[in-house]
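Here it is: the structure, laid out below.
Take a look at chain A:
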Amino acid sequence: MIETSQGLIPLQAYLILASLLFCIGVWGLINSRNAVRVLMSIELMLNAVNINLMAFSSYLDGSLIRGQVFTVFVITVAAAEAAVGLAILLSLYRNRVTVDMESFNLLKW
Partner candidate 1 sequence: MKKNDNWINVNIRISEIQFDLMMGFFQKIIDYTKDAINAASYLTQGLAVTFDHMRRRPVTVQYPYEKLIPSERYRGRIHYEFDKCIACEVCVRVCPINLPVVDWVMNKETKKKELRNYSIDFGACIFCGNCVEYCPTNCLSMTEEYELAAFDRHSLNYDNVALGRLPTSVTTDPSVQPLRELAYLPKGKMDPHEVSPDDLRVGKLPAEVMDWMKTDALNNQSQQVNSNEVKDTHLD
Partner candidate 2 sequence: MHIAQYTELICFIILGAVIIIGSLGVVLLNNIVYSAFLLGGVFMSIAGLYLLLNASFVAAAQVLVYVGAVNVLIIFAIMLVNKREELSPIKGLKLRRFISGGVCACLLGLLIRVNLTTKWNMPGPASIGEGSTVRIGEHLFTDYLLPFELASVLLLMAMIGAIVLARRDVLNTDEETQEKINQEIIEEKKQPLLIDQSS
């Protein structure tokens, strides 16, 4: 559909977008009190990394597209991470009857 990606959009635009997304993810990760939101923030960060990888793959490595391969790997790992994370969350919820991150502090000294 779109022939060239080296059009009006510079590579930096993608990178800045990704950094913004990453920082929002970090902030959410630190400040979320709902455990599900923490998982969502992690997904946001992973996606920011993916945008970076895809942008590099398209602008700097157009023929070998190693970035796309890495993105596929990241997507795979993210899926596994989400599944295990949510399973942990469920068993936590079953034991503590809350999803508040502040109450998961049994290992705190």
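Candidate entries met the following condition: all candidates are chains of the complex that A comes from, given by their letters.
Things worth noting here:
Here is the rule we use: a residue touches a chain if its C-beta (ideal position, glycine included) is under 8 Å from a C-beta of that chain, and two chains touch if they have at least 3 such contacts; residues count from 1.
Owing to the predicted nature of the structure, the values given are computational and were not obtained by experimental measurement.
Comparing candidates 1 or 2 against chain A, the one that touches it in this complex is 2. On chain A, the positions that touch candidate 2 within their shared complex are 1-9, 11-17, 19-28, 30-34, 36-37, 39-41, 43-44, 47, 50-51, 54-55, 57-66, 68-69, 71-73, 75-84, 86-91, 93-100, 102-103, 105-106.
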